[in-house]
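All protein chains of the complex are present and in place, except for one that has been dropped.
Going in written order, the chains are labelled A and B, and every chain counts its residues from 1.
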Amino acid sequence: MENILLGASDAFSLAAVTAVFGGILLGYIVGVVPGLSRPAALAVAVPLTYYMTPIAAIAFLVGVTKASAAGGATGAIMLNTPGEPSSAATCYDGYPLARAGKAAKALKIALYSSVFGDTVSTLVLIALAMPLASFALKMGPVEMTAVMIFALTFIAALSGTSLSKGLVSGIFGILLATVGLDPESATPRLTFGMIELFDGIPLVSATVGMLAFTEMLVQAEAYIRARKSGEEIQRMELLPDDNGVSLKEVREVAPTAVRSTLVGIAAGIIPGLGPTIGAFLSYVVAKKFAKPGDRFGEGDIKGVAATEAADNAVLPASFIPLFAIGLPGSVSAAILVAAFMMHGVVPGPLIFEQHPRLMYGIYVSMLVASLCMLIVGRVGLTFFARIGSVPAVIIIPVVIVFCTLGSFLEHHAMFSVYAMMVLGVVGYFMQRYGYSVVTFLIGFVIGPLFELSLRQSIIVTNHQPEAVLQHPIAIAFLVMAVVAVIFFVKPAGKLAQAQRAGG
Amino acid sequence: MNLLPRMLLGLGALTIAAAGSAPAMAEYPEKPVTIIVGFGAGGGVDTVSRAAANALSEKLGQPITIKNQPGAGGGLAATTLKAMPADGYNIVATTSTTLTFDPHTQDLAFNVDDFDYIAAFGVFPEALISLPSRGWKTFADTVAEAKSNGAPMSYASTTSVDRVVVGMIAKQEGVTLNPTPTKGGAEAVAQTLGGHVDFAYSSGTYYAQAEAGNLNVLAVFGDERIDGFPETPTLQELGYDIASMNMVLFLIPKGAPEEVKTKLTEAFAEAAKDEQLLETLKQRNMGSFVPVGEEISALVHKQSAQFKAAVEASK
Partner (left out) sequence: MNGDTQGRRVSRLPQFRRALGELIVVGGASLAMIFWIIPAQTSSGGELGLSPQLVPTVCSAAIGLLTLFRFIAALVSTPAPEPGDVAPLHYAFSIIVATAAGIAGIAFWGWPIGGAILSLLVLLVLGERRPLMLAAMPVLVAVLLFLIQKTGI
C-alpha cells in the first residue's frame, strides 16, 4: 500500500507529469501528421529518455505510443490518409463522415473511443496482468499458426465485392514480406544483393508509401484533373449543426466500443498481433454485428468507434506479458524493455518485488496519460476539424514532404525513403486497377508471422500434422477461421450477385 | 525498378565520401568523433556505447556523436564503415559476431580483414536454458536424455551462430537437436517458459527469469562462467571444442594512420576503467572483460578462424 502511494506521488511529480504531457503531445502530433508514424516517433524519443528519471522516461514513451495511436485517426478522417497503419480502417467510415461535413463529430467519436479503449485496457493491465500473462505463454508455435490463419481470413472479409482482387493484393503483401534474410536458414531472399534489404522491406516505408503517398498521388491526380477541366474544387466545410455527439449516439456506439475494446485487449495479449491487426479485426467484428440501418463503409460512427477503441486497447494490453513476466508482447513493449534496461531496471518476474514503487508509479502515469490524451485530443480536434477547408494545393506537398521525412526517421536511412516512393507508385497502380492497398497491408503484416509460426510448428511437432490435436487453443482458432471464411465470403458473394442483378 | 534506388544510393555514398575526405589534419582529433551503432537505440550495443562515450570524449578532448544505423545484425553499419575514409572519425560499434561469424555464412561486402579493431567492452552472457521441471542441471543431462530416448529434440534458436554451435555438438554426440527459428531472445524465452520447445539459446534475456528460478542455465557459450550462475559449466568444460564469445566491438576502417590508432586505443583503454561503463556492463550481466588494442585484434581474428572451421564442419 505504501508503495502504491509512493508510486502515485512519483507519478504526480512535476517531472513525471511534464514527461507524460510531452510524450502525449509528441505522439499526438506524430499520429496526426500522415507520413510520420510511431516507429519513427519512438526512434526519436528513445535517445531523449537517456536524460530522464526512470519513471519520467517510461511515462514519456508510454505517452508517445498511446497518443500516436489516438492521433492516427485524424489523418484518416480528414484526408483519407491514416496517420498510423492501425488507423487504416478508420478511413472506411471516418472520411465519408468528413466529406458529409461531419468531421468534428467523427473526430470526437474517434477520440472518445480511443480514450475509452485505452483506459479500460490499462485497468485490465493493472488488475489482471498475472493471470492473462500465463495465457500469453500458452500461445506456442502451433497456436500462433492457427491464430495467423484466422487473421488471414480478414483479407477475405475486407475484400468487399471483388474477392479475387482482394486475395491477389493480400497475397502480394505476403510475397513482398518474404524479402530479406530467411529466418530459418539465414540466407537472403529476393534482396538483389542489397544489404539494406536484409531486414526486409522497412515496414514504415511500406505503410507510409502504400497508405499515405499513394493517397496523395490519387488526390493530386483528382486535383489536377479538376483544375484542368475548370471545375470548382470542392472543400469540406463543417456543418454548423450535427457535429456534436449526442447522448443517443453515445448509447448507440457504446456496445461497439465495448466489444472493440475486448477485441483489442485480446489482440494485445497474443504476442505479435499488434494494433493494426487488432483494429482490422475489430472493424470486421463490428460490421458483422451491424443492425439494419447501419451504414458501414459510408460514414457510420460505429465504424470509427470500432477501429479506434481497439487500436488503443491493444497497447496497454501488450504490456501485460511485459509487466507480469518481463516479456514484451509488441514492438512498443520491446522499446519499453530497452528503456527499463537503460535505467538499470531489469524487466522480469521479480520486477514488482524489486521495484514496486516504480511499477505502481508507471501504472498511475499510464492513467494520467489517458487523461492528458483526452485533453490534448479535445483541444486539438477543434483545430484539426478545419483541415478540410485547407486547399489541397497546400496539403499535398506538405504531406509528401512528411512522407519522405517519416520513412527516413526510423532508421535514418535514405534507402527507406526510396523504398517508400517505389511502394507508393506500386500502390498507386494497384489502386488504379482496383486492387486494395489495405488488404495488401494485412498480408504484409501477417505474412512473415504466419510463415515463421508455421515453420516453428513443423519443427516442434516433428513434421506430424496430427500433433495439432493436442493443442485445443489452436483447434478453436482453426474452427473460428473456417466459420469466418464461410461467414465472410457468403455475404460478399450475395452482395455481388445483388449488384449484378440490379446494375 | 531497382536501378533508381541503387543509383541514388551510389550518389548519396559519393557525397558522403566527398564530404569526409577533408584535407590532411593537424592533430587527431580536431573535430567530433562519431560512433555508428549497428543496432537500434536502447539495445545492449547502444547502451554500452553510450556509457563509454563520456569517458572517451573526455580523453579525446572532442565530443562523441552517437548515431544508430541498425540493419542486417550490424552488417549494414559495417558495410557503410568500409566505404568511409580511414581517418578515425568514424567508429562502428557492433556485436563481434557481425565480423567474426556473419561473413562465413552470408555473402557480405566486408570481412574480418577490412577493419582495425580498437576495443571490445563486455561479453554477452549467451547460454542454453530450459525449464527446471525437465530436471536437467547442465547440458550434459540434456544430451544424455536425447541419447537414451533417441527422439529428436527441438530448441529455440535466435542466431545462426547458435545453430552452428549446437549443430556441431549434435553431430559430435550423434543426437538430433532441431533449431526452431525465433524473432529474438524474448520469444525464445517465452517458448521455453511455455514448454513449447525442449530448450533454448538466449543471449541475455533469460537472466531475470533464471534469477527468479523459472529457468535453469544449462551451459555457457563463452569461455568463462557467468556471474550469478557459478554452477553452470562452459561448453568447453563439457568437452566441446568451441567458445563463442560475443562482445560489443569497436572498429575503424583498415589503414588509419598509426598515430590515430594509438590515440584511439589509449582513449578506449581509459574508458575501459570508467565507473559508468563498468556499472552498465554489470547491470546487463556482461561481465568485466574489456580488451583493447592488440589483445582484441588477436582475439577477433582467432574467433573468426574458429567460426570458419565450425561453419565448414557443420556443412
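Assume contacts are C-beta pairs under 8 Å (C-beta built on N, C-alpha and C of every residue); 3 or more make two chains touch, one makes a residue touch a chain.
Because the structure is predicted, anything quoted here is derived from the model rather than measured.
> Touching the left-out chain: which of A:Thr207, A:Thr404 or A:Thr439?
A:Thr404
> Which candidate, A:Phe12, A:Phe192 or A:Phe289, sits in contact with the chain we can't see?
A:Phe192
> Among A:Ala220, A:Val250, A:Val285 or A:Val331, exactly one should touch the missing chain; which is it?
Final answer for the missing-chain contact: A:Ala220.
> Which residue among A:Val168, A:Ala257 or A:Leu441 touches the omitted chain?
Final answer for the missing-chain contact: A:Val168.
> Which chain B residues touch the hidden chain?
Output for chain B: 4, 8, 11-12, 15, 178-181.
> Contacts of chain A with the missing chain: which residues?
44, 47, 164-165, 167-168, 171-172, 174-175, 178, 182, 184-185, 187-192, 213, 216-218, 220-225, 227-228, 392-394, 396-398, 400-401, 404-405, 409, 414, 417-418, 421, 424-425, 428, 432-434, 447, 451, 454-456, 458-459, 500-503
In the analysis below, only the chains that are shown with their structure count from here on.
> Which integer distance in Å separates the CA centroid of chain A from that of chain B?
Chain centres of chain A and chain B, defined by C-alpha means, are spaced 33 Å apart.
> In the complex formed with chain B, which residues of chain A make contact?
Chain A reaches chain B through residues 43, 46-47, 50, 136-142, 181, 183-184, 186-188, 192-196, 198-199, 271-272, 321, 325-328, 334-335, 337-339, 341-342, 344, 346-351, 411-415, 418-419, 422, 452, 455-456, 459-460, 462.
> Using the touch definition up top, name the residues of chain B that touch chain A in the complex.
1-2, 4-6, 8-9, 12, 40-43, 46-47, 50, 66-73, 75-76, 79, 105-109, 152, 154, 160, 163, 178-183, 186-187, 189-191, 193-197, 205, 207-209, 211-212, 214, 283-284
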